[in-house]
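Just passing along the structure, written as structure tokens.
With one protein chain held back, the other chains of the complex are shown just where they sit.
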Amino acid sequence: MLESTPLVQSTPLVQPAKLGRVAAYEWSHRSAQVFIAAALVFTGVAVFVGDTFFLRLATEALIYAGLAMSVDLLLGVTGMLSLGQALFFGLGSYASTLVLKHVTPSFWVAMAVALAVGTVAGAIGAVLSIRARGVYFALITFGMAQVVSKVVYNTRSIGGSDGIIGIPVIKVNLLLFEVDTASPAGFFLLVLALVMLLYFGLAYLLRTPAGRVLVAVRTNEARVPFLGYQIRNARFLAFVVAADLAAFAGALYPMLRGFVSPELMYFNVSGDAVVTVVIGGLGTLIGPIYGSVVITALKSIIGTYTDHYPIVIGALFMLAVIAFPNGLMGAVDTLRARRKGGSP
Amino acid sequence: MNQETPILEVRDLSVAFGPLVAVDRMSFSAQRGHITSVIGPNGAGKSTLFNLVSGALRPGSGAVLFDGADITRERPDRLVRRGLSRSFQITNLFAELPVVENLRLAAQVLESPWKALLPTSASKRTRDRVEELVERFKLEEKRDERAGFLSHGEQRRLEIAVALAGRPRLLLLDEPTQGMSHGDTLDTAELIRQVAQEASIILIEHDIDLVMNLSDNVVVMHQGRKLAEGPPQEVRGNPVVQAAYFGTQVHAEN
Partner (left out) sequence: MGALVDYIQFVLVPQVFNGLTIGVAVILIALGLTIIFGLLDVFNMAHGEFYALGAYLGVTLAGRGVSFWLLLLLVPLLLVPVGILVDRALIQRVFHRKERHMLTMLLTFGLAGVMEDVFKAIYGANIIKPATPLTGGIDFLGNYFPTYRVFLLAVGALTIAGVWLVVNKTSFGAMVRAAAFDRQMAASLGVPVRRVYSATFAFGVALAALAGVLLAPLYSVFPTMGKDFILLAFTAVIVGGFGSVRGVVLGGLLLTQIQSLASLYVSPVWGDPIVFGIMVLVLFVRPQGIFGGKLGHA
């Protein structure tokens, strides 16, 4: 009925909204540079005053930013709303945990296994879901995460509802030097580097022919086959890469917190990632990173007064959907354009 | 392929939507290097015919041969890769994307799939094609404008350029001058004539003068069937066509 897009569909050319960053083939990485600079200053200050709490919190924000980026690739770039992205995040975290605890305390092996798990699970998930569109796709992803989290919850051998604790602290070998995951500043900088790597990797992908087709699918799916591209391939690519991003980010989680639990796959984790992307700015790639920092900060600030920050964040989210469809980054772009006094 | 094989041959093609037979045992062929026009009153089944040929719809029966090869029920993306491309009657562009992006998306099929993960900017073939089209279709000043912000005439030009970007051997143009002013229509006719240098063309058109001027061959459709086929002057003189089409429908449409 609804989402069964006919192949030939007339798209009335309504005046499109502001040109999103990703729609533009080249966009400035200024926001990314600003972010890196700010993060470095933050690290310096934190080390100077001897903070560990905020460094740990910021590391967590960056890890969740990785998950949010994977949602952005699906929703903001390709136009697929996933409500179960935490599934891959959780799988990545379990894979990394099991490797570190039972196989070898090697960072790189853990990351590689998490990526392999992400790829396989992503391919299976893609086969199950990408034929469906819009609401249906969202419901399948929702269902997938629900089902797998229940299975994990009930599987004693991987800790069941308790999850797994006692993940060892490891040393990350970076050839020239080593970083201890227990070192707040060291691990923060490592995660920062990795997440920015993901950002630049995605930005690169979106400048390749394959990446451009993803953008095209969101913008006007009906025309894409008539340019010579199979939509299923594009959606498959987006889904698997997104699963990899989420698994990659998830693999870092147990190194930070020392435990994993089935809750990492729950709907609220998937939902938070969607909220983060919308607030940060859909289809901007850097928006999810800023969004994650903003939301983590909000949670922590509001959290000192009340436990009920979801009310505030939810309200903010609805406001963003209604009034600021390009989120924080959209607002930044608008301001910047206005200051230049010209075109966006 | 041998020179005599028609670039497109349609054999007994039919499709029905419920009780309505939209295309009814339609047969015709289009010659290589020619401009073949399909005309007929609204609802004659012309656009449905295009949808069948371009893979947007699956025929109930019959066959389509492209350059001698059977392409019935082939997917649209495969057809494009084989050299059969189409434009749309209702502009069907990437409204949020700049003009050059629309063209680049269409032109990058020219590049080897092995380069799918190298930056687009590294593909000289794609880049050159985009620049060439921007110039030929007089879109230089609008190259970085979003397609949705172009004027109607510009969008119609871009629509053709996008369909042409992948260097098709056969180009199906669905009412390229739809909604255009007289002046724009003349310019477009000139463009189509140029395009015909590099691709065979099948054209759906309502502007009879344009059709008579441009076409090597004309196919007349009426109620899903072929009414007549032949060189423009012959078709114009055909009494059946006169009665069914030129006689009444032209007035009704204008």
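Labels for the chains are A and B, by order of writing; each one numbers its residues from 1.
To be clear about the criterion, contacts are C-beta pairs under 8 Å (C-beta built on N, C-alpha and C of every residue); 3 or more make two chains touch, one makes a residue touch a chain.
As the structure is a prediction and not an experimental result, all values here were calculated from the model.
*Asks:* Shown chains touched by the missing chain?
*Replies:* Per the contact definition above, the missing chain touches A.
*Asks:* Out of A:R30, A:R131 or A:R338, which residue would touch the omitted chain in the full complex?
*Replies:* Of the listed residues, the one touching the omitted chain is A:R131.
*Asks:* Hey, which of A:T52, A:T119 or A:Q146 is the one touching the hidden chain?
*Replies:* A:Q146
*Asks:* Per the definition of touch given earlier, which of A:V103, A:A116, A:I301 or A:A315 contacts the omitted chain?
*Replies:* Within the whole complex, the residue contacting the unshown chain is A:A315.
*Asks:* Determine and list the chain A residues touching the chain excluded from the picture.
*Replies:* 1-4, 14, 75, 79, 81, 83, 128-129, 131-132, 134-136, 138-140, 142-144, 146-147, 150-151, 154, 267-268, 271, 274-275, 278, 307-308, 310-311, 313-315, 317-318, 321-322
Rule of thumb we're sticking to: only the chains that are shown with their structure count from here on.
*Asks:* Applying the document's contact rule, which stretches of chain A touch chain B when the two form their complex?
*Replies:* Residue list for chain A touching chain B: 7-17, 19-20, 23-25, 204-205, 207-210, 212-213, 215-216, 219-220, 222-230.
*Asks:* Chain A touches which residues of chain B in the complex?
*Replies:* So the residues of chain B touching chain A come out as 51, 54-57, 75-77, 80-81, 85-86, 88-98, 100-101, 104-106, 108-109, 111, 115-121, 123, 126, 146-149, 155, 162-163, 166.
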